[in-house]
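One chain of protein is taken out of this complex; the other chains stay put.
Then we have chain A:
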Amino acid sequence: MTTMQKLLQLPVNAVNIVKTVQSQVQGQEEDKSPVLTPDSGQHSWYNALQPDELRHLRSGGTGGGGGGGGDQEERAPLEEGGGGGSSGGTFQTQPLRHDDLKEMLDSNKDSLKLEAMKRIVAMIARGKNASDLFPAVVKNVACKNIEVKKLVYVYLVRYAEEQQDLALLSISTFQRGLKDPNQLIRASALRVLSSIRVTIIVPIMMLAIKEAASDMSPYVRKTAAHAIPKLYSLDPEQKDQLIEVIEKLLADKTTLVAGSVVMAFEEVCPERIDLIHKNYRKLCNLLIDVEEWGQVVIINMLTRYARTQFLNPNINESLLEEGGGGEKTFYGSDEDEDEDEEEKEKKAEVAAMAKRKPYVMDPDHRLLLRNTKPLLQSRNAAVVMAVAQLYFHLAPKAEVGVIAKALVRLLRSHSEVQYVVLQNVATMTIKRRGMFEPYLKSFYIRSTDPTQIKVLKLEVLTNLANETNISTILREFQTYIKSMDKDFVAATIQAIGRCATNIGEVRDTCLNGLVQLLSNRDELVVAESVVVIKKLLQMQPEKHSDIIKHMAKLTDNIQVPMARASILWLIGEYCEHVPKIAPDVLRKMAKSFTNEEDIVKLQIINLAAKLYLTNSKQTKLLTQYVLNLAKYDQNYDIRDRARFIRQLIVPTEKSGALSKYAKKLFLALKPAPVLESPFKDRDHFQLGSLSHLLNAKAGGYQELPDWPEAAPDPSVRNVEVKESVFTLLERVTTLTSVPEWTKCSSREKRKEKKVEKPFYSDSEGESGPTESADSESDSASGSESGSGSEESGSGSESEESEEGSESEEEEEEEEEKDKKKKKKELKKPVPETESEQSSEEEDRKIKRKSKQRKSDSESESDEDEESESESSQSESEDSESEIEVKKKKKTAEMKPPSKPVKKETKKEKKEMSLLDLDDFEPAPSPQVTPVNTFLSNSLVTDLEGLSLSDSVLSPATIAPSSVLKNYELLHRITGEGLSVEYCFSRQPFSPDANMVAVQMQFTNSATSDTKNLHMEDVKLQSGMRVKEFPEIELLSAGETAMAVMGIDFCDSTQAANFQLCTHTRKFFVSIQPPVGELMRPIFLTENEFKKEQEKLLQNLGQLMGMNEITEKLTLDAKCRNEHAIVQRVTTAANLSRVPCGSDKECRFAGRTVTSSSLVLVTVATKEEGAAQLTVNCEKMVIGTMLVKDILLALTQ
């Protein structure tokens, strides 16, 4: 681009052209200015804006002459003289130059003023002093031209502090501006007023802020929020008043204000955490719609808030296992008693809860985690990091993993972002290594990375190293060692050293590798290796005298002082391992002593002392020689050391008692150094903070508090939200003209709020009577979130125009609504508010329901149950619907009778549906286990159908339909609405006869559809195989689906682990078969059975008894007849009964699925319940486990 073109592009220059025309017209005016002489006029214009351009030209050598003079202004006064040129002289005195500007400012032409202001601002931008123009500029503060005005503002803000008195002249203009009907002008007036750091106007500012805080325009309110910290920094005395304003603004409902006011809160009163309580839920719900920068601030603040208000979610690590344990006893229990069993269990659980108070996450805590999670997808790295640190500090361990992917994504960003992210990842990897392990390769180093990034990646890789991946990591390190970047190579060697100390298995390998590096050509590499080897050897010196010898030889070659010192120290420390070499090394060192570096000298003295103590015969003279040399060394440190050591080791009359202990002093066992990550313990700083990055507390850093012992009262967060819900909800209902697509999304949102409920009722479970209060608050926050995000979701015209241009009206409207709402409140007793809020949607739901009921009563029961689950979350998953029903009735009864008609009908309908449900569910019978009531009825019939066919196939088996036990694969809560149960269907798995068929039932109790259910990432023990179930494309809300998968367990009870994936989530699940499911029944006659049994016994004649296990037992009271025994055994194991003449003996036969080994079971009953159980099986392990399982089945 040529200069000419640039000239044309520049508005300023365009002005110049015009200006020259003007100058002809207004000749006399121009003449006053000494700068604007005809020949230099152009130049001076030039100067103000592009002196560098000119300098560039001059240095280029083209057109230099003219530009030379123009460059003056840019140069320091010293250079000015050299510039020469016709205009040079006129530049000598700055004030003169500014006269010209002043004149322009005084003129009545806006274009001239603008030009002058532009030049002044350009001066400010380049750091030139323009303060003497203050009076001239400040006059223009009332200028009509908005651009001039803005530039004057820029000037004012910059210089007002220096010229306080003059600045006061402008105040009245701003005060007028504060009343302007244009919100932009009001806002900018407040902005400038608050930016002028003049203490006298503090009261004016305070007043303005207060006024603006209740301005109709949210933009002005936002500006008010920004003004708060400005005033605070100017006059901290105003704190109390400012807190009041903050409190008021915190209650603001617009997303625009939220970020700014939290920022103000953080700067003015971060300790007043109590101000947040009432706004907590609102902030959580608004979060996603706040602008990015506000999100960062809010998330960071909420992290601190949550740390003070909620309990540590990881406090009760064992909780999950406990749940699993409960289930296991359940496995063993018998069907007949299952019902009682379960009730007992529940009671026990409740009792245990009361005793141990297991951790229940506060619903607000959950709300925060859930609402921040989507922000991990933000394009803004700071937001992602903020969410990541929030999860790291607040989430239960199992959930922290989600942040890893997002953080790894940031590694693709600018190198500065990488730098910060890697620092944080390094800290995280120390605490939660597992989280980043899957992304190991993302931390591999590229030769194009800057060194600082390389070193950080290396740190992360080192932290991630463990027994399983160390070989890949070391291989990677090997390539790094050859890098041309020597600092990086040194860091790699250090990293290898750390891996070696942390992972015992590879210590020798690493050591060998490092020893090989000792012959590297690069001295730095060798030196670094020596230092690291020294540290490693200290851990187990005995084994490695070879290496020490090898290193002793190196002293001839290595020049790097640190390395030489390290070698000498090693030899001295382990001189006993190298008794011959050590004195020789000392001899050489003594020769070169005077030429060594200080640290080497010190180590030579040390070596000498140690050798003298162990081997004084050979080294006495040498030591004395060295000490003598040291005595006259230039360095006093060395002289001191020599004197000190001489006194210690050479006994004289004068030497004190210490010399006796010289050996102990010098040759004491020294602890091996611990090679630690520099990022250890950094996590006491809040991650993502400046303090964390610097590993030092920065000014204004707010400590991340420790979790409280007991949770503070959660009800503090309840109050205000209730009111806002009204307005918001009403607003939602008034939005009648929602376009089609937004409707759908808003419905989704509404559904979402249902999902929220369970968390609330969680705590509610035990305390039934308080429910009303609790659920009220919950639905309040729920619908808040719904409508809150709806605002964004339906960011369509209607919503927007309401918010935007007609914001004032909106305000009024809101007020009106407030009034209305208050009236309503007066009319109705509190508990009804709940029904009121949800009435509308409930209505819709009911309608839908009734429709559905007509067509499909099954799904109806399902859906009902789904809504029920919300109120009774605390019940265990397999709870009977009866209880739910009761509970529902209870809640229904609790509702006061004085209800609107709508409500009445609703209740009726609800109860009708309940009745339906009762009718529908058959009373628990021994045939249908209570567990199954949880399944949809279609499944039950399905199963029954299956079992029928089954019983046809093997008539001797007692229909196993009743005995199919359901196990839980995925709990409804962890699955976020998706629950999966599985049972071993005991059907042959057609695609592969060696597989056990596992029938899975997916229930989507969430309110949104689940798609693409499939499995991934199957992790199996060797030999095991899995046939995946076909992908389920769509599982709509409330639906259930079945799928069958096959697993070849290889006749072992190892679990099959895999991930169950939906379109949004992945869940780690595992299926572990009870041993009884690893076999299939075979049909044998009694004779065949006996033959096989004998064969088995004879097969391994010498090891007689190895494949027969016999146990004596006492049968359970309810299980004394043949029928019961058969049922229980077939429940426990998939065996078929062998027809038998005697009724004292029951025999069962089967083969294991994979290897077809025979399994024979005999139960012989005797008097009074005594019995003997015999199991014959080639596979001893299976046999033993089977005995245990059957014993349990028969005795309980």
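Rule of thumb we're sticking to: a residue touches a chain if its C-beta (ideal position, glycine included) is under 8 Å from a C-beta of that chain, and two chains touch if they have at least 3 such contacts; residues count from 1.
Simple rule for what comes next: contacts and distances are computed from a predicted model.
Chemist: Leaving aside the chains you can see, what is the UniProt protein name of the one that's missing? Options: "MRAP2 protein", "Transport inhibitor response 1-like protein", "AP-3 complex subunit mu-1" or "Autophagy-related protein 13".
Modeler: "AP-3 complex subunit mu-1"
Chemist: For the chain left off this view, which of A:Asp106, A:Glu237, A:Asp274 or A:Glu291 is in contact with it?
Modeler: Residue touching the absent chain, from the options given: A:Glu291.
Chemist: For the full complex, which residue in A:Gln452, A:Thr509 or A:Gln987 touches the chain that was left out?
Modeler: Once the missing chain is taken into account, the touching residue is A:Gln452.
Chemist: Taking the full complex into account, find the residue in A:Ser170, A:Ser195 or A:Asn718 that is in contact with the omitted chain.
Modeler: A:Ser195
Chemist: If the hidden chain were put back, which of A:His98, A:Lys230, A:Lys457 or A:His577 would touch it?
Modeler: Result: among the candidates, A:Lys230 touches the missing chain.
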